[in-house]
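Every protein chain but one is kept in place in this view of the complex.
Should a chain be cited, it is by its letter among A and B, assigned in written order, with residues numbered from 1 in that chain.
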Amino acid sequence: MTPLLQVENIAKFYGARVGCTDVSFDLFPGEVMGIVGESGSGKSTLLNCLAGHLTPDAGAVRFDTRTEGLRDTVTMNEPERRMLGRTDWAFVHQHARDGLRMNVSAGGNVGERLMAVGARHYGQIRDAATDWLGRVEIAADRIDDRPTAFSGGMQQRLQIARNLVTGPRLVFMDEPTGGLDVSVQARLLDLLRGLVREMGLSAIIVTHDLAVVRLLADRLMVMKDGHVVETGLTDQVLDDPQHAYTQLLVSSVLQV
Amino acid sequence: MIQVENLSKSFTLHNQGGTVIPVMEGAAFEVAPGECVGLTGASGAGKSTLMRMLYGNYLAASGHIRIGGVDVATAEPREILALRRGTLGYVSQFLRVVPRVSTLDVVAEPLLRTGHARDAAEARARDLLARLNIPERLWGLSPTTFSGGEQQRVNIARGFAYDYPALLLDEPTASLDIANREVVLSLIEEAKARGAAIVGIFHDEAARDRVCDRVIDAAAFTPKVSA
Partner (left out) sequence: MSEYNFAYLDEQTKRMIRRAILKGLAIPGYQVPFASREMPMPYGWGTGGVQVSAAVLTPDDTFKVIDQGADDTTNAVSIRRFFEKTAGVAVTEATAQASVIQTRHRIPEEVLREGQILVYQVPIPEPLRFLEPSEVETRKMHSLEEYGLMHVKLYEDISQHGAIATAYAYPVKVEGRYVMDPSPIPKFDNPKLEMAAIQLFGAGREQRIYAVPPYSKVVSLDFEDFPFEASKADHACDLCGAEDSYLDELIVDDDGGRLFMCSDTDYCQGRRKAGHLGAKGTPVGEDAA
């Protein structure tokens, strides 16, 4: 089986400081990988290198493109990479306002990716937007409201709909539940879990919340100071952590 | 079906002065299809640790755990996930609750994700829930709010929904009433009859005697502490 994403020795430095280094892994179709670590561990830097938002200083990020198989997205030209960014890739930001157009209606936000790849039939675009709002549990009568009128949880669900409408194969998520109330988080996680299963999505989720990865991720990568210190099956890493840092991380979670 | 060879395990507590606690050494046994093996031994002998290692939840320090052609001790995460999906079932003592998903879907899920049609999967789920005496009015609700006993029965129904060739059972009859205990024991007998290889922990001696073909004392694998 060809991996969907093949990451080889990715490194990113900020001057003398290490952003992340020596990161390699394969992500297979349908797999969900969590990247955990504390603030400054390099997990967001890594995610941005993978998603093409940052150019890594070394290494390759090969993506299994539909037409040409594995291609290094680091050396790929910008138009091609941006095309991936609005077709096969999706990026869910921690703050919905970074991933949404706040002055455009919910329907327009969802429809944008469709129009970006050439949809030119208003009725069909609107139907697709209505369908996706339903799938992320936003009432159809909110389709013409702007995201500014939405709660934080709704904005985040709208961002997800906007990203998934073109049927991407790989979703990058940066702290998708950060900043949300716990009850809102649970609903969002459950929704994401359902969508990931239903669409057979592959995903890379960066978070510092171990409960999020327990629920969503098949496998886990633990980062500290820019390095990967442990990888493995999610429940194995959380229940039988091998590295000192992972043990500390797991034992630091407050039990309810 | 299940082959364990020279398996060992220790825990290193990095944050407590690097203390190393050896918990298992030289474990070796086999379970054939249609066979049920009970793990015995005093509390702390390592029964649960062994079960968790078989399921890939705990990492083996050395040795092999071959289940259905996969060595769990060295397999990639996705190989273990595939094994858990289609070959190796685990009925733990606690239901890991998924918010908002109905009981019927919780039970049908192992069938759905192995490609069974929704109709057939739900029919099987209904049948199991009925046999385990979960009132039908609860089927549409999330088991989150159920009593401990109800949750355990939902968990058992889920564990037996798909016909796994290998099955791990952790105290499946604990705290069940006589009628439900009987249902669970007959489910185990049916699984054996269709050829499942089963490893179980049963504190209920009568249950163990009824379903297990033989027992293995986990204490035999406990490292001999010299000090």
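To be clear about the criterion, a residue touches a chain if its C-beta (ideal position, glycine included) is under 8 Å from a C-beta of that chain, and two chains touch if they have at least 3 such contacts.
No experiment lies behind these values; they were computed from the predicted model shown.
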| item | value |
| --- | --- |
| Omitted chain's touching partners, listed by label | A |
| Per the touch definition above, residue among A:Leu4, A:Ile125 or A:Leu191 touching the missing chain | A:Ile125 |
| Contacting the left-out chain in the complete assembly, out of A:Gly19, A:Gly34, A:Gly52 or A:Gly108 | A:Gly108 |
| Missing-partner contacts on chain A, residue numbers | 78-79, 82, 86, 101, 103-105, 107-108, 111-117, 120-123, 125-126, 143-144 |
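Note that only the chains that are shown with their structure count from here on.
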| item | value |
| --- | --- |
| Interchain centroid distance [CA atoms averaged], chain A/chain B, Å | 32 |
| Complex contacts: residues of chain A adjacent to chain B | 28, 31, 186-187, 190, 193, 197, 215, 218-219, 232-236, 239-240, 242-244, 247-248, 251 |
| Chain B residues within the chain A interface of the complex | 11-15, 52, 56-59, 77-78, 80-81, 98-101, 113 |
